[in-house]
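Attaching a single structure in structure tokens format; questions to follow.
Missing here: one protein chain of the complex. Every other protein chain is in place.
Entry: chain A
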Amino acid sequence: MDIALKVWRQKNSQTPGKMVDYKLSDISPDMSFLEMFDVLNEDLSHKGEEPVAFDHDCREGICGSCSMYINGRPHGPQTGTTTCQLHMRSFNDGDTIVVEPWRARAFPVLKDLIVDRDAFDRIVQAGGYVSVNTGSAPDANEILIPREVADEAMDAAQCIGCGACVAACKNASAMLFVAAKVSHLAVLPQGQAEHQLRAERMVAQMDAEGFGACSFTGACSVECPKSISLDHIARLNREYLGAKLASNNA
């Protein structure tokens, strides 16, 4: 396949970036999208130009590192797929592909296609856990959890923290990310003791990081590589409202 690329190049967070054109030939349809970038980068290195910097690690769709905005969609045209699991067979010979980093105020560009997603870590630090010290747990089967409940928790818990939801949202809201964690712990008995505090604190941190408001249009869920459902945002809203009604800070 012959492919034309338009790629966002930006030296660092202080320097303005721009789109740069590249051409690649002999691309195999069996290559992953990132392997296509490997080929481009080897070409550039041999020409003495700097390769395109992008985040990637496991290349099996689970670590959440890869984060390319491809032809106007986070992780490209396939649903339920991370960039690393996208293959060139999803494109046609002669296509022009536009590749940008995630765009959000809370995710500043560090270089080329790499953005800073520390804001997600800080949101989890605000309350995305059960406060249990090591060694103090009862026997695992003392907490019986119906299968449907465990399944529902797992549906939410499989969020990989890539940030596609933020990149897809016109407001750059992180609601789906926050909802996935709040919902995972809210449906489980282990998460009950702190469920209100958790919702309140995580939402406050999300706002403090500069993510936008949620207008429930659902682009996040459509683009989520793990297809996390909008139901979790509904649950987050319920948790948050309950927390605010019960809280002294209401």
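What to note about this one:
The working rule: a residue touches a chain if its C-beta (ideal position, glycine included) is under 8 Å from a C-beta of that chain, and two chains touch if they have at least 3 such contacts; residues count from 1.
To be clear about the criterion, contacts and distances are computed from a predicted model.
Per UniProt, the protein behind the absent chain is "succinate dehydrogenase"; the candidates were "succinate dehydrogenase", "3-phenylpropionate/trans-cinnamate dioxygenase ferredoxin subunit", "ABC transporter permease" or "Cytochrome c oxidase subunit I". Among the residues A:4, A:19, A:150 or A:213, only A:150 touches the chain that is left out of the figure.
Of the options A:4, A:137 or A:213, the residue whose C-beta touches the omitted chain is A:137.
Mapped onto chain A, the footprint of the missing chain covers residues 11-12, 28, 30-32, 34-35, 38-39, 42, 44-46, 48-51, 53, 55-65, 80-81, 85, 87, 89, 110-111, 114, 116-118, 120-121, 124-141, 143-147, 150-151, 153-154, 157-158, 160-161, 184-185, 188, 190-191.
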